[in-house]
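Before we start, here is the structure in question, set down as C-alpha cells.
A single protein chain has been omitted; all remaining protein chains appear in their positions.
Now for subunit A:
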Amino acid sequence: MAGKAYVITSGKGGVGKTTTTANLGTGLAKLGKKVVLIDADIGLRNLDVVLGLENRIVYDIVDVVEGNCRLEQALIKDKRYSSLCLLPAAQTRDKTAVTPEQMIELTDQLREDFDYIIIDCPAGIEQGFKNAIAGADEAIVVTTPEVSAVRDADRIVGMLEAEGVHDPQLIINRVRIDMINRGDMMDIEDMIEILAIKLLGIVPEDEKIVVSTNKGEPVVLAENSRSGEAFWNITRRIEGEEVPLIDLEEGLLNKIKRLVGLG
C-alpha cells in the first residue's frame, strides 16, 4: 500500500482544523478506507476529544519518535470504525518535540499500512507548522469567511508553496448563508477570486458541530446535519468523486417566511 498524506492547515486558530480532520478521517473510514489521523498539534492535543478517544491514550507521537514504544502501540483504534486510527499528540511537550525528519519517517512508515494519513497541523507559521507539513503530499487549508482568517490563509498558501507543498486546496468553514444573502459576509466566489486557490468544499455554520464535539462523535456520521453533509461531500471529493457544492441557497419556504417576517 502507498497511502497519501494530507495535512490540514490554517493560519488563524479556531477555524475548524481539528473538526475537519476528524470528519474527513471518519468519512474516509466510512467509505471503507484505512485511515490514520496524526495530531501534530503537540502541547495542545485536541483531536482525541473531538473523536471521543481521550480516555484510551497510553502512548503518543513523541513516545514513538523517541523510541519509548512501537508505532503500533501508540495507534488508537476508533470506536466506530476499526479501519480508523489516531496517533495522539503529546500534551506535556512542545511543538518542536518532533523534527521534520522524524515526521517524514513516520508518515513513510504509515503509508505502508494506510490509504490515508491525515495530519492535524498547529495554527500559524512557526516551527510546529513546518514539522507538521514535512511528510505531507497534499495540503488542505481551512478558513472562515472573515478578513483575518482569509488573510492568514493566504500567508499559509505562500508558506506551503515555499516548503514544497504545491497546489493546496481550500475548505471554507462556518459559512452563514443568511449573512451572505444580506451582503454581510463574503461569498464563496469573492474568496476564491482573492485567494486564487482550488476550492475543495464549503461547510455551513452549524450548531450540531458543538453537539458533536460535546459527544465526541464526528458530525459526518449524524443524520440531518448540514455540516455533516458538507463534510461527507468533501470526503467523496477527496476519493475522486464528482460531487456538486452543497446548495447554499436557502429553501423557497424559508425565503417566503423571511419575506413575510416569520423567519
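Keep in mind that, in the parts below, a contact is a pair of C-beta atoms (placed from the backbone, for glycine too) under 8 Å apart; a residue touches a chain by one contact, two chains touch by 3 or more; residues count from 1.
Basically, contacts and distances are computed from a predicted model.
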Exercise for review: Among "(R)-phenyllactate dehydratase activator", "Acyl carrier protein", "Cell division topological specificity factor" or "YCII-related domain protein", go ahead and choose the protein name stored in UniProt for the chain not displayed.
Suggested key: "Cell division topological specificity factor"
**Study point:** Candidates A:Leu37, A:Ile117, A:Val165 or A:Ile180 - the one touching the absent chain
**Key:** A:Ile180
Revision key, fill the gap. The listed residue (A:Glu54, A:Asp108, A:Glu138 or A:Asp154) that touches the chain absent from the view is A:Asp154
Check your understanding: Since one chain has been left out of the picture, which residues of subunit A touch it in the full complex?
Key -> 146-147, 150-151, 154-155, 158, 180, 182-187, 190, 194, 196, 259, 261
